[in-house]
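Only a single protein chain was left out; the remaining protein chains are all shown in position.
Coming up: subunit A.
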Amino acid sequence: MSLSANAKTTAKLLTLAVGMLGFALFIMPPLYDAFCEITGLNGKTGGRYEAVPAAVDTERTVKVQFVASHNENMPWEFKPDTVEIRVHPGEAVDTVFHARNPTDRDMIGQAIPSLVPFKAASYFHKTECFCFNQQALAAGESAELGLRFIVDPDLPAGVNTITLSYTLFDVTERIAKQANNKNTDSEREG
């Protein structure tokens, strides 16, 4: 009944509410990313992989297929050089994708990988990939985008085909917006 009892309850409950807001904003997204990385959920592949010397398993052959698509607002032409490669687990393989900016303005693109089956996602290592960076193409310019990957010898038995899909997004405006935000930030500080 006393005011302090109510104040105490309120303080506790408010802390809970603020904590849950923090949980939603700062814990759930990284937790989800970590979860995806561990389970391969949503076909998210890892970042740059440092190649470790490993025996090439010549006994086994895995089909790796490439799919290239672009987001509906993205006018670039984008396709894999080879649609399908047969590889042995453990060997490093190079391939390229072709991209061309047919518009009359300079643009920046970002490719987002996704891989099926999900359980293979953590056994597909990229030592070099154009998807690690944004791709800037001037109007009319075309480029060859390189990818070097290793299929891990520990790839679960039963996985014989891996399909790697890249979706290309137009991030020109996003980059401009970020640059703008940074500028206003530094102006405020200055």
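Simple rule for what comes next: a contact is a pair of C-beta atoms (placed from the backbone, for glycine too) under 8 Å apart; a residue touches a chain by one contact, two chains touch by 3 or more; residues count from 1.
One rule holds for everything that comes next: contacts and distances are computed from a predicted model.
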Leaving aside the chains you can see, what is the UniProt protein name of the one that's missing? Options: "Putative sugar uptake ABC transporter ATP-binding protein", "Pyruvate dehydrogenase subunit beta", "Cytochrome c oxidase subunit 1" or "RNA polymerase sigma-70 factor (ECF subfamily)". "Cytochrome c oxidase subunit 1"
Touching residue (missing chain; options A:Arg48, A:Lys63 or A:Lys177): A:Lys177
The one residue from A:Leu14, A:Val83 or A:Ala139 touching the chain left out of view is A:Leu14
Residues of subunit A in contact with the chain that isn't shown? 1, 5-6, 9-10, 13-14, 16-21, 23-25, 28-29, 32-33, 36, 39, 41-42, 44, 71, 110, 112, 118-119, 167, 169-171, 174, 177-178, 181
